[in-house]
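Yeah, one chain of the complex is gone here, protein chain that is, but the others are all in their spots.
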């Protein structure tokens, strides 16, 4: 493990920030790095953007770790190792569905898709406007970009999944990417499976090693490791998963 | 360490044999390999010849280890690791002076010199004819080849060093290689230093590691390790050596 | 197929998933069997479960892994469910690895566990990560190890038990004998070595949250081989040789030293899940090359 100083911080909202580091590694869209706060803990975060000489992650404050990240100042050193896992495939005519901080991995995906000249539409939802991160960038890169917020402070009031079918038929969508809360995946599966549309979702599970040996992050049913075979899984792989949207294992391995 | 079966054995005399193995490594003339007889010991031996697919070492029976080697049969496995050490430089207009089993490393040198089209003369001495190994091959490759034996059974009766000065002046020799008993080197130094002729001798010391860490094989004066900086040393390096021809250290490190 | 008999079991392949690696859920262990393991071992568990240490808890370094997972586990009740689920899906034997904070707890967890009928109970007395919390590991004391062995044996009924030792303490040979004398049906050798520590020189702190962690992986192979060799001279019960195996050659060294089965843990990091298949195939190739028909024929040959 090596440590790197935080170079720059973007404050999207009091509870969502992006952190820039030197570009210590490549990463494919959907891959993640493990971030170590010395003395506290280490957790996985998706790479949200890559520049020529920088790497960005975006964090939403939930519990102790992500809240501690909100306290970071430029110059503070954090450990970073990775990239880990398998990322998204790059497809044409795609819809990107992001919920909350799930927008972060989709942002790197949007970068990659547009770099390849692939066509895509975005549909992003969050609690409120300030958490709709990278909104301008998505608008610039996507053929069309739709927003939803819980409070209606930007885009339509409601859930991201409300208009998915409509957008799919309006925009000749043949592939769906999604990142966000797992309940969203359950809903998307219900909507997409009857249509026979392929998709890739990026899953989260409690992780210890990030390198495929502890078994902490395995999915029920398939037994796939989110840190190695995932975090991105396609329709085929998700068919075998039996705990999607159900309570996950905590640090002890017990289901909550 | 890996083990290899003996492929073929050439019996030069009851106490001198050559052993062939698959060519598990390259070796420069003067470099050696460590040979392990499982259950007994491990000792260094110069590579005496290389073929497209074989490597040869040549052994003279002295004590327990080399005598045990005389018992080897084709198919028996011995451990071989290496090559170790630094070999001879390749020079033109050279004289190769070999005494006894010292002829072995010079044989690989003769192969290399003639492969490079370099001109050389050989002068080989042994106790008797049967120990003048590779005689025909040296005769074929050298511009001239002289022999001496203790009993006169081949070539001139006497010591290799007797006619060195004569040969040097007769054959426009500008560089001398030598391998054999250390007393021979002492004599050669006396003869060559006044002439200002450069030389390389290959030295032997009791070895443990062969990889430069145990310090068992170091020379007095220079502190050079025979297994790493040697076994071939040139005039410059030998100037600093203070125990040439003197009793060496045994396994305990004590001078005998 | 490299069949091997081990106690009352007949394994189709001599490789076993070591405890603590991918052994949390039935589905995960089933995948390991599909990748070629002859048997699997669960992560070590106790009665109540444990959260374990915060991350970083597993740290690869150039020559092995350092880990201080801290025996995190969901407790025996959850594990029983997973074992049953595994047995419903899979023919391969499953070994249940247990630990306790007290000698009595080893007994309690065994009493509850038998309901799940694992094929073997592996008794972990040697995890170095819990030293500071529970004092010295039981495996460092011949007396404690004897007592733990006896109590687990008492409650295990006809399920065989294997005691898992570390390379430290008062000598593996001696400890192996203690276990055999007190009822162990097999031994698992070895747990992690050390423990060790690595420090980040820029933030100037130990990297593992627990500061120290046990060393596993290629760095410890020689210590594992030596431990198996030493124990094999002292006992007649079979040994699951574990520690640093990443290639078939490593596994063959273990067998020549005296192992009946080969445990593989960290190797999954170095070679992926494919390691089980690769090692099995390499053992088979070796046996064929030298005209042997089963691993049993080469077991312990390095002693001759």
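Each chain carries a letter (A, B and C) given by its place in the written order, and its residues are counted from 1.
The rule we apply is simple: a residue touches a chain if its C-beta (ideal position, glycine included) is under 8 Å from a C-beta of that chain, and two chains touch if they have at least 3 such contacts.
Treat the numbers as computed from the prediction; the structure is a model and nothing was measured.
Every shown chain that the unseen chain touches in the whole complex is listed here: B, C. The residue from C:6, C:138, C:155 or C:229 that touches the chain not shown here is C:229. Across C:58, C:240, C:256 or C:273, the residue that sits in touch with the chain not pictured is C:256. Here one chain is not drawn; of C:7, C:114, C:198 or C:296, the residue touching it is C:198. Residues touching the missing chain, restricted to chain B, are 1-3, 34, 36, 38-43, 77, 79, 207-209, 211-216, 218-225, 249-255 (touch as defined at the top).
If you put the missing chain back, the residues of chain C touching it would be 61-64, 66, 167-168, 193-199, 201, 204-206, 211-213, 215, 218-226, 229, 249, 252-253, 256-257, 286, 298, 301-302, 304.
Here is the rule we go by: only the chains that are shown with their structure count from here on.
Common partners of chain A and chain C, by the touch rule above, are absent.
If each chain is reduced to the centroid of its CA atoms, chain A and chain B end up 67 Å from each other.
Chain centres here are Cα averages; for chain B and chain C they lie 51 Å apart.
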